[in-house]
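One chain of protein is taken out of this complex; the other chains stay put.
Per-chain numbering from 1; labels A and B assigned in written order.
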Amino acid sequence: MRFKIRRFDGERSYWQEFDVPVKRGMTVLEALYYIKENLDPTLSFRASCRMGVCGSCAVRINGKPRLACETQVSKLKEPVKIEPLKNFNVIRDLVTDFEGFFKKHEIVKPYLIRKSEGEIRQTPEQLKRYYIYTLCIKCGACMSACPVAKNCLGPMPVVSAYRFNEDSRDEGKEERLKILSDHIWHCHFVAECSEVCPKDLNPAEVIQKLRLEVLKFSMRW
Amino acid sequence: MSFHNVFAVLMKFDVVIVGAGLAGMRAAIAIAEKNSRVSIAIIAKTYPIRCHSVCAEGGTAAVLDENDSFDLHAWDTIKGSDFLADQDAVEFFVRECPKEILTLDAWGCPWSRTPDGRIAQRPFGGHSFNRTVFAMDRTGFHEVHTLYERMLMFPNIERFNEFFLTNLIVEDNTVKGVTAIDLKTGELVLFEAKAVILATGGAGRIYGFTTYSHTVTGDGMAVAYRCGVPLKDMEFFQFHPTGLVPSGILMTEACRGEGGYLLNKNGERFMKKYAPERMELAPRDVVARAMWREIIEGRGLEGDYGPYIALDLTHLGEEKIEERLPLIRETAMKFAGIDPVEEPIPVKPVAHYTMGGIHTNVNCETPIKGLFACGEVACISIHGANRLGSNSTAECLVFGRVAGERALEYVLKRDFKSVSRKEFEREESRIFDELLGRSGDESPYAIKRELNETMDKNLWIFREEKGMKEAVKKIRELKERYKNVEIVDKHRGFNTDLIQTLEIGYMLDLAEVVAICALLRKESRGAHYRLDYPKRDDENWLKHSLAYKTADGVKVDYLPVTITKWKPTERRY
Partner (left out) sequence: MPSLNTIAFYLHRITGVILAIYLCMHLGFLTTVKTGEYSSLIKVTLSRQFLPFDLMLFLIGIYHGVNGIRLIIHEFGFLYRHRKILLYLTFIITAVLWVVVAWEVVM
């Protein structure tokens, strides 16, 4: 199977083609490793857990940001085009700079803010309210798909903020809403983030829900 | 090509933590919470939330229920360890576990709950009480994210993401700092430190069929070993009974904890022959051996990738699987095309955990002053010859904190010792001139492939003298060939070719230690099972092995096991 990979060596960027023998059940990540170990050791990409929980290997596959480790090669159209994520600066080949991404995450105070002490109880129903939003693996797919993320917070940090706001143990909702009031209005509801999220978190919905809450909060309803 | 004109970057921190997984981050937070003036650097070759700890699934053991007891947890752990664990360390460990669970609760970990809002607990292999605290089947993932998020609150923790450890700087048996490659720029960076905490995890990628992430290559272990720190009990490598065929992705023990069966090709629950009482929930070494025996004796199911055992969850029903094991379902569907609600999952024993590691005492101190180790990289030892499921994440949390606290005490009484420019230049030249600059005719990846094959064949679940001797010979041959590798990629920025070659060098050293220690231990204990010595031999072998690096190769010494209350008995499940 033919792979077209977008290369960048620090100065020059170009397309390079590779032919990879495909086995049943092979993933794009395995194909990348095959290329690195057998065809061109200079190919750089990130990978770690290879089971879709660490979030290292998000790249654009045939134009769509996805996790390389959980994308089956057999389901793709040939030639398979692999490019680095959009809205990130490319360091080398498929490796992009995530420093800014994690800085954005920090802005929303993504941690439990809690002044009270003592035993904590949380019912399964309370857990359910926010649990799905804890599943964000911070792979950057949503940021790549969003047409405006380069100039604003982007979907990922908003999901993080929402996750803590909805947690019954948290006492920092107001602080976060105050911060979000400066950031949340950039969204144009393209909803592309929800389309590409490998964990199906619907960031677009979360952003709209938070907008209403920020509005209520700023008007002190 | 010359690499000499690179400007040496120097950083100075009171404590440098290498590795940003559960243990490393727990240590960083422990220090920062107690003292806001101590400067802490946490360096890791991945971003913190990309660490291998996120792959931990099943849970974290802790005594929370009033009907459970510390003694029972300690006894389960010691019996599980086949009596090789140091009992004083285990007693300390079990008492600290519950505190960590509650701490993480207050930091936002989404523990699974009982209907009245308490933290839920599930049964696990080798534990005689339901004491495994869990967050669905993504426990490690949630713990890592909770710690990472918590870490953001402390301004004195500085994170150095994507820095690859190359060496420790040790003089007069005291650590003075570490050197690491900044992946982004490709420069070697010197971190001067009063204390160094190693938390770099296990060495699992020496095996081919493994649950480990691609990044788990035993860097910290190998670097410490090269600096003269002994590695303890390296022959004990845990094989997890249920790795997904063919990728080796972990199918958590919680599958069995929640009631899953292991079936052979006749559809029988063969565990009744091997562990009539505990059945599927016997410790991992027992279950893995039983499965391997079934496969060898021809009672495995036949698939495209050779024989396997069926992990049957179908009787649990969709609701329970979705509620308790959603990740297992997602992974089985994505990577094997099988929905566990409808059909059994194909599994096989798989290399999973490094029981051995850097020799430390219960305070996480290594024989080198100022050097601490915690988590999987260390061997304290609470796991002995076989770790119980859900004790590893607990270990990372408990001993991460201990390492942090001890390191803090240590640095408050110390001054910086300067590192000579020469030492730094020597390291620079070793990596960039000797390794990157060299031409040769060996591919590092071919060496790694052969190493994996050797380990999978000769140091697997059933071991014997002949195979292990072959492995030692093969590994030594690979080490010779490694001297002749060529790194094709000559760029400096994000050179993963260079990094992986360095990793393979680390793995070769560690594989040699594993093979030699295994060859020397002439008994069967826990995960180390020898066909030629199938019995445990307490008279001669109730002791830890300590492997030192010397000029003429690996030297193995022995250390007695600490026994407090529990005398070794026969192990039945």
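Here is the rule we go by: contacts are C-beta pairs under 8 Å (C-beta built on N, C-alpha and C of every residue); 3 or more make two chains touch, one makes a residue touch a chain.
All values reported here derive from a predicted model rather than from experimental measurement.
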Shown chains touched by the chain that is not drawn here: A
For chain A, residues in touch with the removed chain: 63, 147, 188-192, 194-195, 202, 204-205, 208-209, 211-212
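Here is the rule we use: only the chains that are shown with their structure count from here on.
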Partner chain B, residues of chain A touching it in the complex: 9-10, 24-25, 27, 36-38, 40-42, 44-56, 70, 91-93, 95, 97-99, 102, 106, 110-112, 114, 117, 120-124, 126-127, 130-131, 134-135, 137-138, 164, 167, 169-170
Chain A contact footprint on chain B (complex, rising order): 46-47, 49-52, 54-55, 105-108, 110, 112-118, 136, 138, 141-142, 145, 149-150, 152-153, 161, 184, 213-215, 246-247, 249-250, 304, 327, 330-331, 334-337, 443, 445, 449, 487-489, 491, 493-497
